[in-house]
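Notes follow once the structure below has been shown.
Here the complex is missing a single protein chain, while all its other protein chains stay put.
Here is chain A:
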Amino acid sequence: MSYTGKFRVWRGDSEGGELKDYEVEVNEGEVVLDVIHRLQATQTPDMAVRWNCKAGKCGSCSAEINGMPKLMCMCRMNTFAEDEVVTVTPMRTFPVIRDLVTDVSFNYQKAREVPAFKPPADLKPGEYRMQQQDVERSQEFRKCIECFLCQDTCHVIRDHEENKESFSGPRFLMRIAELDMHPLDAADRQHAAQEQHGLGFCNITKCCTEVCPEHIKITDNALIPMKERVVDRKYDPIVWLGNKIRRRPA
């Protein structure tokens, strides 16, 4: 059941690095992260890798496997042929710290720029009443484990460092959609989604949806409806007229 697998892993740091070849034991039922751990335990004790739960629930072990953004703990070895070289590289959109570990602080910065849930003023704790079908839309987005693979794959920032400042990425545009669709959130979020978080950059190629390990329909259920809400507001003739009237000097 065991065989010797061929691995090619990126080793290096912010100064530079290279792909290195390894031959390592692979056993039945293992995932890529198991093999990386075996490399650590037997050949490369200082190989840097982030991981936690090993069950696809925490979103720590994100990397690119044969070029595809994936969680290493959810990538089964039996999806590769035994003689296939498995190439593991760090996420490309974020600066490398060392080996497979990248600096994902961009995401935490963007998270901070999304105004928090604004509780309804007239309800005390325990008085919230919401229907299951109304909370389900936002619940889908709250399945997000913040692996940042959607951010990694999004072409708006993947090879465009210059867009990072004005674009929050699928993860945080989805967070805005989640709050906008929360039945009791009291804040207005549509203007900011477009103007501050760069919703308009998204041209719905759905790459984010494709790599999401939680199978959240980011584009169809969060980004497109959000775009529609923004557009409805921006180009609604009555809203437009209302804005004009209010702005007229007295």
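The criterion applied here is as follows: contacts are C-beta pairs under 8 Å (C-beta built on N, C-alpha and C of every residue); 3 or more make two chains touch, one makes a residue touch a chain; residues count from 1.
Throughout what follows, contacts and distances are computed from a predicted model.
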From the names "Molybdenum transport system permease", "Succinate dehydrogenase / fumarate reductase flavoprotein subunit", "3-phenylpropionate/trans-cinnamate dioxygenase ferredoxin subunit" or "Copper-binding protein MbnP-like domain-containing protein", which one matches the UniProt record for the unseen chain?
"Succinate dehydrogenase / fumarate reductase flavoprotein subunit"
Which residue among A:M74, A:A192 or A:I224 touches the omitted chain?
A:M74
Please output the residues of chain A touching the missing chain, sorted low to high.
13, 27-31, 34, 40-41, 45-60, 74, 76, 97-99, 101, 104, 108, 111-112, 115-117, 119, 125-126, 128-132, 135, 138-139, 142-146, 179, 182, 185, 215
